[in-house]
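One structure follows; several queries about it will come next.
Every protein chain of the complex appears in place save one, which is left out.
Naming follows writing order (A and B), and every chain is counted from residue 1.
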Amino acid sequence: MMAEGIFIYLAAAIVILSVLVITRSNPVHSMITMLVLFFHIAALYVTLNAEFLAAIQVIVYAGAILVLFLFVVLLLNLKEEMVARRYIGPWPLGVLAALGLLVVIVLSLKSFIPGPSGVFTTEVVRAETNTKVLGQILFTEYLYPFEVVSMILLVAIIGAIVLAKKRLRN
Amino acid sequence: MPSAFLPEEYLPIVIFMMIVIAFGLGTLAAGIIFRPKRPYREKLVPYESGNPPVGEPRYRFSVKFYIIAMLFVIFDVEAVFLYPWAIVFDKIGLFALVEMLLFIAVLVVGYVYAWKKEAFRWD
Partner (left out) sequence: MNFLEAAMQPGSVDFLYNIAIIVIKILVVFGVIMLHVAYATYFERKTIGHMQVRLGPMRVGPHGLLQPIADGIKLFFKEDIIPAQSDKPVFFVAPVISLVAALTSLAVIPFFDGFVIADINVGLLFVLAMSSLGSYGIILAGWSSNSKYSFLGGLRSAAQIISYEIAMGLSLVGVMMLSGSMNLTEIVKAQEHYPLGMFLFPQLIACFVYTISVIAETNRAPFDLPEAESELVAGYFVEYSGMRYGLFFIAEYTAMIIMASIGIVCFLGGWNGPFEIPYVPFAWFFLKLYLLIFVYYWIRATLPRYRYDHLMDLGWKVLIPLALLNIVVTGIVKVLL
């Protein structure tokens, strides 16, 4: 009962906040709404006993990526931005496409079959703590993808500097 | 059934946050009743050491700030991988050390590149 209630609140809040984010004409107001949105997503992770992911959600998305967005938004000339047209192109078509997607999702819900439960049931995760379970899997079974991540981050560093340096020279 | 696992230790945090927000909004709202409000045009002009403000206040700023913000995102993600690693270090031992040394070594290459390209320099 309680869990369902919390989920319904979070889900509803996430949908409403997402709509608010894309409909604000002032990008800074969008950012603040997005910050609240990220907190609701983190809360959703908490209810799933994925507390590490909840913390990462706030640290990486709210604390780092959104700050980067904020820097970019502050560069924009907001006065021009706010009188600019808010929807580009034929937006009824967009709504139609979104509705179509919704129908597909709702229809496919019926054919959704939950798989067999694995080794890491909620009891195991709660006893071991989410972070430990995650770490053990990540650093043994998924070792290779983990090392690949370092390569991706390296490419990101080089890319960021090359692009920014180009701007600096112009 | 699944509701039996709601992590209730997070409930106090939610309550705490609500109390803090209520405190913040409450003090600001209570002030409206007590404090004076006598605005006139000169008083509302942004402060610029006594002179009338010149030009746009929200001007374009140095691209340096973006480089710092982008590098911050990347290194923050790196740090995020270190946290669970530190927690399970005891259980995995030497193997964990070697794989993390590899991970850090690759990132140090990027760090040295950024340093050589003077991404950290501010002038």
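To be clear about the criterion, a contact is a pair of C-beta atoms (placed from the backbone, for glycine too) under 8 Å apart; a residue touches a chain by one contact, two chains touch by 3 or more.
Please read these numbers as outputs of a predicted model, since none were measured by experiment.
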Among B:L6, B:V63 or B:V109, the residue in touch with the chain that has been omitted: B:L6
Touch with the omitted chain, as defined above, among A:L20, A:L35, A:L143 or A:A156: A:L35
Interface residues of chain A (partner: the chain not displayed): 1-2, 26, 28-29, 32, 35, 51-52, 54-56, 58-59, 62-64, 67, 70-71, 74, 129-131
Residues from chain B at the interface with the omitted partner, ascending: 3-6, 8-13, 15-17, 19-21, 23-25, 27-28, 30-32, 34-39, 41, 43-49, 53, 57-59, 61, 65, 68-69, 71-72, 75-76, 79, 82-83, 86-87, 89-90, 93-94, 96-97, 100-101, 104, 108, 111, 115, 120-123
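Rule of thumb we're sticking to: only the chains that are shown with their structure count from here on.
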List of chain A residues in touch with chain B within their complex: 1-4, 6, 43, 46-47, 49, 51-52, 56, 59-60, 63-65, 67-68, 71-72, 74-75, 78, 122-123, 126, 131-132, 134-136, 138-140, 143, 146-147, 149-151, 153-154, 156-158, 160-161, 164-165, 167-168
List of chain B residues in touch with chain A within their complex: 2-3, 5-7, 10, 14, 58, 60-61, 63, 65-67, 69-74, 76-78, 80-81, 83-85, 87-88, 91-92, 95-96, 99, 102-103, 106-107, 109-111, 113-114, 117, 119
